[in-house]
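This report concerns only the one structure given below.
Complex shown without one protein chain; remaining protein chains in place.
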Amino acid sequence: MVTSTPERARTPGADWRVGLSDDQLKELLYLLKLCRYFDERMEALYRQGRLPGAIYSGRGQEGTHVGVAYALRPEDSLFPTHRDLSAQLTKGLDLKRVMAQYWGRIDGYTRGRDGNSHVGDWFGHRTWTVMSHLPIAYPVACGAALAYKRRGEARVAMGICGDGATSNGRWHEALNVSAIHQLPVVWVVNNNQYAYSTPNPLEFRVPTIAERAAAYGMPGVRVDAQDVLEVYRVAREAVERAREGGGPTLIECVSLRWRGHAGHDPAKYVPKELLERYMREKDPVARFASLLIERGVVDEEEVKRVQERVENEFDEGYRFAQASPFPVPEDVTKGLFTDDGYWASEPSREGGTG
Amino acid sequence: MVTSTPERARTPGADWRVGLSDDQLKELLYLLKLCRYFDERMEALYRQGRLPGAIYSGRGQEGTHVGVAYALRPEDSLFPTHRDLSAQLTKGLDLKRVMAQYWGRIDGYTRGRDGNSHVGDWFGHRTWTVMSHLPIAYPVACGAALAYKRRGEARVAMGICGDGATSNGRWHEALNVSAIHQLPVVWVVNNNQYAYSTPNPLEFRVPTIAERAAAYGMPGVRVDAQDVLEVYRVAREAVERAREGGGPTLIECVSLRWRGHAGHDPAKYVPKELLERYMREKDPVARFASLLIERGVVDEEEVKRVQERVENEFDEGYRFAQASPFPVPEDVTKGLFTDDGYWASEPSREGGTG
Amino acid sequence: MAQTGVESAAAGHGAEPRGKRTEDGQATYLVAIAEALWEEMERDERVFLLGEDIGVYGGAFKVTEGFIERFGPERVMDTPIAEETIVGLALGAAMEGFRPVAEFQYADFMSSGFDEITTALARYHYRSGVPIPVVLRAPSGGGVRASSFHSFNPEPWFAHTPGLKVICPAFPSDAKGLLKSAIRDDNPCVFLEHKWIYRRIKEPVSEDPDFLVPIGIAKIQREGSDVTIVTYGMMVHQALEAAEDLEQKGISAEVVDLRTITPLDKDTILSSVAKTSRALVLYESHRFLGVGAEVGAMIAEEGFEHLDAPVVRLAPPNVPVPFSPVLEDAYLPQVADIEAAVEKLAAW
Partner (left out) sequence: MAQTGVESAAAGHGAEPRGKRTEDGQATYLVAIAEALWEEMERDERVFLLGEDIGVYGGAFKVTEGFIERFGPERVMDTPIAEETIVGLALGAAMEGFRPVAEFQYADFMSSGFDEITTALARYHYRSGVPIPVVLRAPSGGGVRASSFHSFNPEPWFAHTPGLKVICPAFPSDAKGLLKSAIRDDNPCVFLEHKWIYRRIKEPVSEDPDFLVPIGIAKIQREGSDVTIVTYGMMVHQALEAAEDLEQKGISAEVVDLRTITPLDKDTILSSVAKTSRALVLYESHRFLGVGAEVGAMIAEEGFEHLDAPVVRLAPPNVPVPFSPVLEDAYLPQVADIEAAVEKLAAW
């Protein structure tokens, strides 16, 4: 196992920007801000009772989500969980359609069949439509990676799951099979130190998750996810190794879940000091903005403009979602199988009670 | 991970008999011979079409089965698989009732409800009634061990499974949970190098199974199972550690499956030279008999007498099984729940069509 | 008994602490369940709880809030997300004399522990004679806008599996009495709590520590003479609402609440049908091979001579539970659907 040393990349001589252009660095900033703002606003709407269903905040973990997903090419596939909406947004999902999903509208990616972060866009941005059962997409990521390998395509599948999901049998099966067949897959564990209320020591008895990679015969890396560039660097290395036939890698990104498991959870079980320290010292969004200012890539003005852009996009998405009709009730039985052609045709935009 | 060195125990100064008395050494010899003879005779009966159902030979792995089970006390529990009948016999199961089980008779431990090595005797010798699904008893062993820990009893649970079963998610879950809660459990993997026809390299990509123990935060030991004393020594160490509150251990016992997966399988996929070498050089039964003769614990005569005893017991068991009646057909629906008292009363010995 | 319509928004996601009885001594379904657990843990130290986030957090729905403070982390055991092993832990401990009660965070995740439930837990006794006093509790069912993975009704899978008793109470008293019976039962019981009911339904509930409701006995929740509605779980409440409306229209519906799916109380069902000659089987699990398939087939076989009309089934279609309120309402049988079906039957 390797523990990545974030500061290394900043030492004189090393390329602090890990090969990224100014435009790319700015794109990362935009993504971090977008994900953060989306998360904050959606929670506010939830608290006001203006959002149906559930929300799963990824706040504090943007370094993980944006960093790993940014290492993927459009043709690579992503298999995330409930917590990883920011990774899906980084992969390119349309904010407007994501928001329509949250409000159960026909323009949501699932056409109203699912809500919140249980979203995906396979034929567009090649992301798995999230399912709750943990980590049910890990074995599926093996299957996609198998397809790439069989066809000799230079593509990679990435699976993300939480620390808690690593206790589940499927996690072991998927890592094991990916190693045996040297599949082009990258396994990301978003170790935010809690599975709902359950802390790491009740999930496993080893100091790190990354060291478990050895049990499968694959490299393991542990990275501090406050630093999006370091996460990106580590992920890119793993993605490129996989792409070149070097097999799977396990990456543990360490952060803290700033909010409760879901909207209703005040997360009193997280020690206050720990949370405050993370929010103060390890905010991946604030850190990255400071870094870019410090390095002269952007100035305060530009950061403000990014923030404005993000807010506008959110408002636009919100209006789009509210204007999108509900699905038609009669369609509830359609599209279970391909046979009725429901998904092959545009959905009806009339007749829903919205 | 530790790789045990069988020869170490034989070096001058070391206690070659690992603390066992002459009587105990002789008991081991008897058990090895019993298990071997039973295995051979049952296969012969199967080939003659005189045995219904299936058989799963454990030949060549007696060093594992006898060695680990001999390290348990009567009050410890054993959770074996289809391959591990010899471990159950070592734990004390009555050969006669085991044979009645093979022939579907009422005196079998399952009262005819299951056959072959899918046997167990919970209230007697504290062995799990084997189920096929791999490794379904591993999580159950955690539960038994949890009970011992909770009550402060100095008891241990032992789970056995094959190399192939380690690829299954349950294996990971059980090891992980046992480590988190430091349960008094010993995990034995009977690595006979094949899962049905599937060789180790298609099951995992690490050199050994024992080294996976590190991923759970428990000790791992790999032992050459040709040497029953060394297996016993390693198992006893693990059992005693567990008993004293030291938590779980993973033990990998390496041998080779001499016969096919089940009676019908000629196992052509096992390289002939490999098999021959194991049969010639690594026969745990023959080796142990030679050792005891060499060390003067028994002579050729006594070995012959043990063999005779074993053969007589088999014949007696055979006669017992054939004389045992079949269950009564009307009882097929009984004993699904405790409510009808079926298992609390002696079974009817009349009315079966046997 | 208070009750709100099925169309109200998500409430099952564990928003509030479970709370206590009301001042006049009524208990919600959730409180009744918590009381059953508490009393049985007080009564019998072999009883312990295990599951995800049930300790410090008190469970996703706060059923076990306050338990860890009273009983400690050994008897209120937080487990990793390893459902196969949660079941295995319960089974192994039961074999050694404990009486474990395992909580699944949602009944949906019982599929993640399916093999240990249907193979190990369910079949062990039949082959060994060892008593297996295990209860698996799980919040099931829809109507709370929780979509496909938090609304499932697994009872048909488990009712088809030999060796499990499957319990689906609709009222606080039944929930309490049946859960206490399940904990005292020497066999594996799947106890499905309905998350729509948790905080919606309350009633006076016995405080007798030995108050038990027997497993396997249905209950007539409302007497009637024209049509029998056989149902269970959340649908009991929709059926009662429909029956009330139907009364105005001069149709007298009898509501049979199964309470237990296996063993199924055929006698109560058949006597009711003998009286009314008409049966509507109403259920929330998917229509095809849902619980009502067994009930319908059973009536058609054993109550044929009583029937003056077809045995009609009303149930959700065979698709995953959808999220959008419009779709979920189209998916679940509504009170109006029940009334229409009963009217049609009555006019047969």
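Which chain is which? They are A, B and C, in the order written, and residues in each are numbered from 1.
The criterion applied here is as follows: a contact is a pair of C-beta atoms (placed from the backbone, for glycine too) under 8 Å apart; a residue touches a chain by one contact, two chains touch by 3 or more.
Given the structure is predicted, the values throughout are model-derived calculations rather than measurements.
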Exercise for review: Could you tell me which of the visible chains the hidden chain touches?
Suggested key: A, B, C
Check your understanding: Any idea which of A:P139, A:P199, A:G246 or A:P329 touches the chain not displayed?
Key -> A:P139
Practice item. Can you work out which residue in C:T64, C:S148 or C:Q221 touches the chain that's missing from view? Key: C:S148
Review point. Per the definition of touch given earlier, which of A:S86, A:T110 or A:T249 contacts the omitted chain?
Key: A:T110
Check your understanding: Footprint of the hidden chain on chain B, which residues?
Key -> 52-54, 104-105, 110, 112-115, 118, 131-134, 164-165, 167-169, 195-198, 202-204, 262-265, 269, 326-333, 336, 352-354
Check your understanding: Which chain A residues touch the hidden chain?
Key -> 77, 109-111, 113-114, 118, 120, 122-123, 129, 131, 133, 136-148, 150, 157, 169-170, 173-174, 176-177, 180, 335-339, 342-344
Review point. Can you list where chain C touches the absent chain?
Key: 108, 111-112, 114-115, 118-119, 123, 126-127, 148-149, 156-157, 159-160, 162-163, 262, 264, 281, 285-286, 288-297, 299-302, 304-305, 307, 309-313, 317-320
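As a convention for this text, only the chains that are shown with their structure count from here on.
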Practice item. Could you find the chain whose CA centre sits the greatest distance from that of chain A? Key: B
Review point. If you average the Cα atoms of chain A and of chain C to get two centres, how far apart are those centres in Å?
Key: 36
Point to revise | For chain A, residues contacting two or more additional chains | key: 167-169, 202-204
Study note, to complete from the structure: Among all residues of chain C, those touching at least two other chains are 80, 82, 84-85
